[in-house]
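Pasting a structure below so you can have a look.
One chain of protein is taken out of this complex; the other chains stay put.
As written, the chain order gives the labels A, B and C, with residue 1 at the start of each chain.
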Amino acid sequence: MAEIVSLAEAIAANVHDGDTLAMEGFTHLIPHEAGHEVIRQRRRDLTLVRMTPDVIYDQLIGAGCARKLIFSWAGNPGVGSLHRFRDAVENGWPVPLEIEEHSHAGMANRYLAGAAGLPFAILRGYRGTDLPARTAGVADITCPFTGETLTAVAAIRPDVAVIHAQRADRLGNVQYWGITGVQKEAVLAASRSVVTVEEVVDELEPRPGAVVLPSWLIAHVAVAPGGAHPSYAQDYCSRDNAFYVAWDAISRDRAAFAAWIDKHVHDKVPMPAGGQA
Amino acid sequence: MAEIVSLAEAIAANVHDGDTLAMEGFTHLIPHEAGHEVIRQRRRDLTLVRMTPDVIYDQLIGAGCARKLIFSWAGNPGVGSLHRFRDAVENGWPVPLEIEEHSHAGMANRYLAGAAGLPFAILRGYRGTDLPARTAGVADITCPFTGETLTAVAAIRPDVAVIHAQRADRLGNVQYWGITGVQKEAVLAASRSVVTVEEVVDELEPRPGAVVLPSWLIAHVAVAPGGAHPSYAQDYCSRDNAFYVAWDAISRDRAAFAAWIDKHVHDKVPMPAGGQA
Amino acid sequence: MTYTSDEMMTVTAARVLRDGMTCFVGIGLPSEAANLARATHAPNLVLIYESGTIGAKPGTLPLSIGDGILAQTADSVVSVPEIFNYWLQPGRIDVGFLGAAQLDRFGNINTTVIGGNYADPKVRLPGAGGAPEIAAACREVIVVLRQSRRTFVDQVDFITSVGFGDGPGTRQRLGLTGAGPQRVITDLGVLQPDPATCELVLTGIYPGGIIAEIKERTGWDLRVSADLTEIAPPTDHELEVLRGLLATMPAAQPASEVAQAPQGATR
Partner (left out) sequence: MTYTSDEMMTVTAARVLRDGMTCFVGIGLPSEAANLARATHAPNLVLIYESGTIGAKPGTLPLSIGDGILAQTADSVVSVPEIFNYWLQPGRIDVGFLGAAQLDRFGNINTTVIGGNYADPKVRLPGAGGAPEIAAACREVIVVLRQSRRTFVDQVDFITSVGFGDGPGTRQRLGLTGAGPQRVITDLGVLQPDPATCELVLTGIYPGGIIAEIKERTGWDLRVSADLTEIAPPTDHELEVLRGLLATMPAAQPASEVAQAPQGATR
């Protein structure tokens, strides 16, 4: 049964140095506030897993929390590069970053295998590309019935998954809707899970398109209104597109980045919409 | 794009002698009226696929439509045996019936593989049981990463899938909710699909828990109110539990069965609730 | 209050379920026991049906594993492939409840064919349903069935679902992740696997039970545990709740027969 605790308690209880951590949310419902708490708690040597590392992991990487990144598309959506990610890969700043890269279909199936308790999943993918030679966990596999060659990808089993949802009830059952991404698979694949929510309600009345994760699947729930910003929570708040653009300048410069993290993460000075510090 | 036609037209256009036919619906939304139309059109040599053959396939088998049954649980739920199924297997009446039997998890994954365009799926299943020795499409497979032995099951790709849904819009988009079973996978795995619906509406307003299948996935939609009877359509009608019990006596006797099919299927005399003929 | 041996069996099965457990429930006796537990000592028991309903809270006993009441009261309804792949297979479920047509001394289950051979059996049963993977993956399995020489056999005619195979080490060798059938609850008593041999031995009898009669109704030379315990009779409260649940069901069920009783695991 999920316990409802503060975000600081939830992260302290579940995210430890050296863990493999998956923070998911596909454009929608990205758990940014939980990411900031990981930075505040100065976690180190994390293996970060995420299909689209995005601004959330640019921040964790720049803050020195990660030693490895497992991903399938590392950009600032609609804007350009992730400068902290590139600085870590290209210059080892602030610490060297090992990478393991896949395609979206491959990553989605790696989570799926983890969720299903299987050591691998199969797909039609990667064939003919230069990816298998450069990444772990991809292998050919032969169909025992047709002889056809397909691709096997190794399961991802994070130590901990962190997601953001619209709401939970007082028992810790979690409900989210809109673009639901790969969060269910990430939670099911992980050993333990933390969910931040916009609000706790008495009853989760059914919603079209909603996924409900039962309380017994989750370790801790924490209330973090607006905790997806600059991502969004459908029917609660909108995507702060201007912030994504502003991040380009903030993250280009190591000092500007460090100042931003100090102010808005460590000192928790709220960000105005659009990210102007 | 799905065309909205009569049930007779939909079945005539899609179900041919010798086809592999999957009629799905897991307790809920079983397409009984469509099954009756297949009997009325006197289709022969069908390979019938269904996780729980149930009363619907007891009728098709007894009517001589099938030469083979692929299934995972062949009983009358909550009641007992399927007498027409047993008569065909044990005595070859009215025609011999070949069987290929699996577990539910295996069948679900066989549909899943078909839906995903893969020749097989993997699961932890069948191991240690006497099933693999007696059924096609089950093989050991070794994980290329861990060396662990798992089970591969061959994809099911029916020529045609038939399902029942609560409603469609005028473009042929289909919506169903409640227990959603394996119908999405059956439709995605099949070469062509027929959907019977309780009603056609102007707009499919979103419903909690609803699956929407886009029109371009479906060949034909036909209106068949109450078309799941004695199964049910959540929020439209209830399960006729008494009919399932009454079926036991009807189906035990070849002549009683034939008379029932003549009257209620060929002559379309409506069945009263509870199945009293 | 007086009670029947079936009521004793159902109450005994219900008591095994602890509050907050997750339980993969089949229809019939398992469903009665699980709903009795939820209505008495285990209000937070999580009922999971193979129809994809997770956390169903039926007020009445469902007649099938796909009744509308299950979907209407569930925390979450998922597809059939998902319930098997994401929820059952990874070993998330504490207890799986199975029925059987035949059960052998190692807890292996047959719900496929009896007598003759596979192609030409004496009795064709419904088949596997969800049982093989429930037996493989749940943290533990509870089998509930009425005991007789016909159902409790030395060796099953067909292994539909694996208990302990041919003895110690089989589950590990096959990669079956759950602990297997830890309890067989019948109308005569409770059998549990001997930790050393995996053979089912009698560990519990009901008030007034006679060991010689139980052995007589077992198709192998049933051993009796040194720690045999007598199980307390149903309380009035348990009986009242159970009878109340059963009273909500239509009285439409025919008498069971061999070919009808065993509906794989979960129907």
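By our rule, a contact is a pair of C-beta atoms (placed from the backbone, for glycine too) under 8 Å apart; a residue touches a chain by one contact, two chains touch by 3 or more.
Here the structure is a predicted model, which is why all the values come from computation and not from measurement.
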Displayed partners of the chain not shown (whole complex): A, B
Candidate in contact with the missing chain, chosen from A:28, A:167, A:192 or A:207: A:28
Residue of A:157, A:184 or A:229 in touch with the missing chain, whole complex considered: A:184
Touching residues (missing chain, whole complex) on chain B: 1, 115-118, 173, 184-185, 188, 211-214, 216-217
On chain A, residues whose C-beta touches the chain left out of the figure: 26-28, 51-52, 71-75, 77-82, 85-86, 89-90, 101-105, 108-109, 111-112, 123-131, 134, 148-150, 178-182, 184-185, 209, 232, 234, 238-239, 241-242, 245, 248
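Quick note on the criterion: only the chains that are shown with their structure count from here on.
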Chains contacting each of chain A and chain C, listed by label: B
Per Cα centroids, the chain farthest from chain C: A
Intercentroid distance (Cα basis), chain C paired with chain B, Å: 27
Residue numbers of chain A (touch at least two other chains): 116-118
Overlap residues in chain C, where contacts from two or more other chains coincide: 85, 89, 137, 177
